[in-house]
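Only one protein chain is missing from this complex, and each of the others stays in its spot.
We call the chains A and B, going by the order they appear; numbering starts again at 1 in every chain.
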Amino acid sequence: MLAEIFSDYTLRIVSIGSILLGIISGTLGTYAVLRKQSLIGDMVSHAALPGIGLSFLIIGSKNTEWLLLGAFIAAWIATIIVNTIYRNSRIKYDSALGMILAVFFGFGLVLLSYIQKIPNANQAGLENFLFGQASTLLERDIILMAIIAVFTIISVILFWKEFKLLSFDSDFADIIGFSTDKLDLILTTLIVIAVVVGLQSVGVVLMSAMLIAPAVASRQWTDKLSIMIILSSTFGALSGVIGTIISSSIPKMPTGPIIVMVVTIIAFISMLFAPKRGLIWRRIKDYYNKKELGANMVLNNLYSLYKNHGEDFHPHDLDTICLHHTGIIHSKRMLKRELHKLEILGLAKEYENGNWAITQKGLDKMESIFFEDGRDIV
Amino acid sequence: MVKKLSIMIITILMLSILLIGCDSNRQSTQEIDNDKLNIVATTTIIGDTVRKIGGDKINLQVLMGPGIDPHLYKASAGDVNKMQKADLLIYNGLHLEGKMGDIFEQLQKTNKNTYAVADVIDPNNLIESEEFAGSYDPHIWFDVQLWMEVVEGIKDTLINIDPGNKDYYSENTLRYLKELEDLNNYIKSRTDELPEAKRVLITAHDAFSYFGKAYGFQVKGLQGLSTATEAGTADVRDLADFIATREIPAIFIESSVPSKNMEALKKAVESRNFSVEIGGELFSDSLGTPGTEEGTYIGTVKHNINTIVDGLLQ
Partner (left out) sequence: MEDYIVKVNDMTVVYHKKPVLWDVDLKIPPGLLMAIVGPNGAGKSTLIKAMLGLVKPTTGKTTFWGDSYEKQRKKIGYVPQRGSVDWDFPTDVLDVVTMGTYGELGWIKRPGKRERDLAIKAIEKVDMLSFMDRQISQLSGGQQQRVFLARALVQDADIYFMDEPFQGVDAKTERAIISLLEELKNRGKTVVVVHHDLQTVPEYFDWVVLLNRVIIETGPIDKVFTEENLKRTYRSSHENLYRKRDVM
């Protein structure tokens, strides 16, 4: 099945298109997600719809280039309007996005239904932009996507530090002389282009997932921006290929939605299993921390008792040790178990009458815990 | 400046939505004629046929224009209005009008007269869908003989509701059936020009199964029975293999389906070192431009068979 990617013409074209889309949306989506503008992809893709309809009405052709141009113009105007509303009113950014998304998309649907009434307009197929139809990509579509991919990569490389600064601290960027308006415009324009390009493959409704999911996935695996961008593009491209392969092995299976499903699964797996940030990893770490903390809490108690007695190795009975702090130790039996563990490590010592006290080694360990991690916990 | 422009654009957008919405409502109330039988038909094909039978004793409105895909067509508020005010609604049935099923049900519940032309046909003569058992292929009109049954069914329905014009309807029907008989023979004679091995018809979606069954063509469509299903890459690949192996000289685009699909198919075939032509445009789910020969059922069917045979004769 894998070999068919190379041998079969259609599979080849669709894979290349999906890979290009994955790279573009993964790269740009990283910045969108880091700037907390994840929903911008959603707004842009929905706002493109009336552009497609209007372009068809005005130009009268179903040529992909014209339709995409119309989509671009409509989406671009929408972003300008959103920014204007945001800057000149009390409305929050999210709300402005949502509003414009609804108005433009609604208008787009109205246009589509109006168009379907026009006789002989040969308008069939405009609705395909809603969900995409990847299997009908042609070579010239791929060439367009390749040009845009190259353009995107060049921009990101060229403006590497500028985009990083813009995403991290835009106020500082303004202060030291980088026009955040211009930078924002470049980045937003690139995102609009990316979305428009993706419309043919995944469609309006699903495009925002392509911008968000790869970036969210990649963030879980790395703390370096450069790696994050590379990983994000890789995840995007990978989803494209896998989605294409899966959908091609089942007849009548649409490609776009499968790609989106794959990339979403990648995101979920990353969120669960990535080291350091993954949920499962953190659960496991918490579990071990708690266990260690259990022992540490007992040690802590012994330490406090030591301090309270004017720094004296006076042994205390189990009840006292139990009561001093509420916490993980629920039963005397557990307490005894923890104490024995500490004894093995040489941190506590059992005296006659079943009483316990901390040892010098235990003291040293407590002091070292306080100054762990270079942080002043005190 | 940008601010003012933005406000202007949003206002224009919102106004247009209102205007377009209102406009369609206005039109519908003008078309009711109380002296004649008011009929609403869904597709152009049905519309043309009903007109041939009903003549000028009926007031006919057709919802979909030429080139419009009935599988995807969504009825507007204006359309529903028309359907409610009419004396009779005639539609295809068998879920051809895929997105209007609920509306038909509603109308039936409120005791409006509705008639599905496919009802007259014996289910044994219908082609069952491969994927969904119990569901049938709705593209019955390209088997002229089946369509002749439909004509009779429509005539009976009209007479039922408007018995006063019984003779008029019957006369028109007889005349029209004769024309259809000629058409059927024409198709058969043109088909004979093609050697059997060449009788393979590749189109954008499975709209021609009845045609194939009736006139001896093997028929394959890229998309399924409904244009709502997307063609997957596997479908393109399999079809391209088929075309290249059987060395079929021509594939056909449809007027109501985007031609890009066939273009992609063509390129796929070419990568298998076989050159296939786009043989021409067929009318599949709709008639051609009104006012031309192809604007009628007979004209459309003739155009189709001519295009097919000429294309495959290469």
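Here is the rule we go by: a contact is a pair of C-beta atoms (placed from the backbone, for glycine too) under 8 Å apart; a residue touches a chain by one contact, two chains touch by 3 or more.
Computed from a predicted model, the values in this text were never measured in an experiment.
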Contacts of the hidden chain among displayed chains: A
Option touching the unshown chain, where A:43, A:228 or A:262 are the choices: A:228
Of A:36, A:92, A:140 or A:291, the one touching the omitted chain in the full complex: A:36
Hidden-chain contact residue, picked from the options A:158, A:250 or A:279: A:158
Where the unshown chain meets chain A, residue by residue: 34, 36, 90, 158-162, 164-165, 167-169, 171-178, 219, 222-225, 228, 374-376
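Rule of thumb we're sticking to: only the chains that are shown with their structure count from here on.
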Chain A and chain B: spacing of chain centres that average the CA atoms, whole Å: 46
Partner chain A, residues of chain B touching it in the complex: 2-3, 6, 9-10, 13-14, 16-17, 20-21, 24, 65-69, 72-74, 76, 131, 223-224, 227, 229-238, 240, 255-261, 263-264, 267-268, 270-272, 289-290
List of chain A residues in touch with chain B within their complex: 4, 8-11, 13-14, 50, 62, 64, 77, 80-81, 84-85, 88, 103-104, 106-107, 110, 113-114, 116-125, 127-128, 131, 133-139, 244, 247-255
